[in-house]
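Can you keep this structure in mind? I'll have questions shortly.
In this view, the complex is presented without one of its protein chains, the others remaining in place.
Let's look at chain A:
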Amino acid sequence: MRRQNHNLKMSNNVEPGTEPSEIDVLINPFIEKLKTRKIQGSYEISMQTLQLLKRFIGAVRFSSHEELFTKLSNLGYKLEKAQPREFGSGNMIRRLLYVLKEELLTANIQHGFSNNPGAIGQTGTLMQHQNNSAMYDSNKEHKNEPMISSMFSLLQTPHPSELTSFKNGTLRASTPITTAANANHTAFAIGTSATVPLDEELSANAAAQLPAAFVASTTSGAAEDPAASGHHADARSKKPSKFFDIRATLINAIKDLMDEIKNIDEGIFSIAIDLIHDREILLTPTPDSKTVLKFLLKAKEEGYGKVRNFTVLVTEGFPNNVQNAQDFAWKLSSHGIDTVIIPDSMVFSVMSRVGKVILGCKQVFSNGACIVSNTGVTSCCECAKEFKTPVFAVAGLYKLSPLSPFNITDYIEVGGSNTGKLLPSGNSNSTDKTDYTRLTMINPMDDYVQPENIDIVITNIGGFAPSFMYRVVLDNYKVEDVNFKPSV
């Protein structure tokens, strides 16, 4: 409640344009860290960005939603500018914007404020709790819907009120394990979920409505029937209305995103484990991926009672990733997995024996292409294609980016601190006078893997063909947020 008062107060008397410097105090050290690469890796960057966003939301002042959108977008622009080849921060801000916009949209439709979203601060005393619980409800409802109906709903233009529910329905249906606890991790886009109670009242509210929702879903049955959700919304709107608290919604969305990022492994594992068989030879050209490591260790140790023995070939990734590859291989082997380190040049010769290639991605684009933070992966996937070896990429949903890679050199960093390692050793033949002026060296740090060389992208919400990724992108990002604009 404190937040709501705060919100009211702020939206009433703060003029736009007088940006408090405390925001800059928050942002600048983070930008500094990004620029100096103090934070590295998609996971770290995403988590840290969310932490930053939490504080940002607490400190930012705005008079209208539009202004908040602009400020978030501006922040996104700054962060992307600071480190253009890391996508975590941009993705997180876009996801947050999406959640926020969806919430607003649903709230407006429910209460007939469809044409004036900006006026909430003054007039629109939207009911946050109701809104949340309604979302929660529709969530539950669509979880039980049959796969087929969600496939149909896919084909039609999503009705605004349905967009979120549609999304949840689809995603849920494609996840094999749909226990309530699990589902909550993936219910990222919704303001509140039962595991992260905003306050007691809300969770009580949600719990009370749970049985009703189940009944409703069994009776109504049809997912694409807007009347069903409308009916429930109507039923609940009789409750005392509260203010729509934009900050609380955002904070909750951030919490959910964090939960999602922390819990990607279970989702990926449950899908990917069925893709490998006993005694298979796997090849992974991305030894720096923690997702791949966790997956392999888990597959060896538990695997839902279907323990698998397999051999893992690890490429070296010289010159940038040798140490990582050795650590990776050592960890695997000390857990009893047969692990073999091979030089990068040997990939072609062993490919005929490899059952599957596993990629850990740094970034997945909307066309299904991947950026991986190791070199030699593109060639490896081309080899796999030549030998018809399946390639599957594992990535958390947070690595999905709405960007389209038109010019791949924009996304690949060349150079790096290891380039010096490539220098020919001048002292080998004691003629040390040779200058290296005419000798150019190339050492890219990342690799771009074309979508046609990837068979499946496995995320924590399901496995998708690369050609379908654009659809998953649409479920998580707003088209207008794809390119951040700087503040004018």
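The definition used in the following text is that contacts are C-beta pairs under 8 Å (C-beta built on N, C-alpha and C of every residue); 3 or more make two chains touch, one makes a residue touch a chain; residues count from 1.
The rule is short, and it goes like this: contacts and distances are computed from a predicted model.
> Out of "ER membrane protein complex subunit 3", "E2 ubiquitin-conjugating enzyme", "Translation initiation factor eIF2B subunit delta" or "Tetratricopeptide repeat domain protein", flag the one the UniProt entry gives for the chain missing from this complex.
The record names the chain that does not appear here as "Translation initiation factor eIF2B subunit delta".
> Which one, A:Gly76, A:Gly267, A:Gly360 or A:Gly376, makes contact with the chain that was left out?
Answer from the full complex: A:Gly376 touches the omitted chain.
> Across the whole complex, list the residues on chain A that are touched by the chain not included here.
Chain A touches the missing chain through residues 311, 316-320, 322-323, 326-327, 329-330, 332-334, 336-350, 352-353, 374-379, 382-383, 386, 408-409, 412, 414, 421-422, 424-425, 428-429, 434, 436, 438-444, 447-448.
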